[in-house]
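Shown below is the structure under consideration.
Only one protein chain is missing from this complex, and each of the others stays in its spot.
We call the chains A and B, going by the order they appear; numbering starts again at 1 in every chain.
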Amino acid sequence: MTGRASLTAIVLAIGIALLPQGAAAQTVYAAGQPGVVGGNRQLPVMVTASVGGHCGFATGSAPSGTYTQPDFDVVGLNHDFSFALDCTGPSRVAVVSANGGLLTGGSVPTGYTTLAPYTVALNVVGSTATATGSCAVSTLTATAGAPCTFRGPVSQSQGLLLNSTSVNQPGTYLRVSAPAYSGPSMLVSGSYSDTLTVTVSAAS
Amino acid sequence: MLANGSNFERDSTVKKFMLMALGAGSMIALAAPAAAQNVTGTVNITGSVAGKCLVVPGSGSTFGTTVALGELADATGKLRTNIATDFNAAAGLTARVVCTTAAPTISVDADPITAATATGGGGYDNSIDFTASVAVTTTSGAAGPFTNDSAAAAGADTLIGGRLANNGSDNIAISASNFRTNTASDLLAADPTYTGKITVVIKPGA
Partner (left out) sequence: MKTSILAVAAVIAATAAFPAAAQNATGTVTINGSVADRCQFTLPSDVINAGELSLQGSGATAGKLDSSKLDGQTRTLQGWCNGTAATMSVEAQRLVNTTFTTTPPAGFDRVVNYTATAAANSANATDTSVTDGAGSAVPVGLFTGDVKVTLSGSSSPTSGLLVAGDYSGQVLVTLTPAVTPAP
């Protein structure tokens, strides 16, 4: 026997063991053993995997943009902001309005107003269901006393519920609308604005 | 060198192979990387309301009435002395106007009541002058009256002095006074058609 070590076959056992089973017992196969051909034994390895759920706006399809309507007091408001969800399970969508209406600056006496109302509607399309809701924008502010059921921020339990997956589904939109303004207070002249923040979450 | 004389490293047909030493029933779990999905979208809505003045209700732009004074001369042939009373008792001399602006203006122009064809002279007048007066209610109280005499040029645009009151009531009231002929002793020339006018223009201003 030479100095070369009497080597046992080096068995490289590499385990990517992420499960609590921990390190398994090492098994050595050598030529001549039953079931071993040429030193090789083919082991059936069971590999199973799972994919975790996700929910958000589809890439590049979050609600965005600006709708500008001159003379909205005369012609009203009507615009859809389209967006798409990418949710592998039920989801919720919620909206928060910064101003509770279209707002212009300054303070005004009785009989006049700087805040114009409008309606916010959601139409969320899923693979097996569509969820809709509509609220006055005044109920979508963070401090609204009798808030809309889909006032944000969204959570697993707060927001318009879509009881369906929604992946690659067209037809989802947020709609702002209002008829010609009819008082009783008079809207003052000027530029008006509001910002709506739309959030989405997996539903519980 | 192995016992049989072969060099494991050189001769072995044992191929180095990786064994996955696994316990029975264990699994490879491939954790999906946490995708950085966008969960917030922001949309902006902007609009504008123009500077303008409207007649309420209806959002029209005109108001007014026709005052029929009838026979203008009394038994002596001169202008009736109760013309002003008759004029100011007419219906439709008030209106409700609202402007979207904070500093609207008003102008008043009175045109004399003049015969269509008859001419004056020789102790006769064919035209009756008067003073038109417009009272305005603003959100901070009464403003004016804004006046114009028919013998003078049309009044210029004048700041009303505040926002027009928007409380459901009429905020413009028109009246007239000082109806007169050129000379107090003038008789009125006969004509079936005497016509005069008061024009009030309320502008949104700057």
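Brief remarks follow.
Convention: a contact is a pair of C-beta atoms (placed from the backbone, for glycine too) under 8 Å apart; a residue touches a chain by one contact, two chains touch by 3 or more.
Given the structure is predicted, the values throughout are model-derived calculations rather than measurements.
Considering the whole complex, the residue from B:V39, B:A135 or B:L187 that touches the absent chain is B:L187.
Within the entire complex, the positions of chain B that touch the omitted partner chain are 38, 50-55, 59-73, 75-77, 87, 92-93, 95, 97, 99, 113, 115, 118, 122-124, 128, 132, 172, 174, 187-204.
By definition in this document, only the chains that are shown with their structure count from here on.
Taking the mean of the C-alpha atoms as each chain's centre, chain A and chain B sit 43 Å apart.
On chain A, the positions that touch chain B within their shared complex are 1-2, 4, 6-7, 9-19, 21-27, 30-31, 38-40, 43, 45-52, 54-57, 59, 62-73, 77, 79, 81, 83, 86, 102, 104, 108-112, 116, 118, 154, 174, 176, 184-201.
Note for the complex: chain B touches chain A at residues 1-3, 7-8, 12-32, 35, 37-52, 98-102, 139-140, 163, 165-168, 204.
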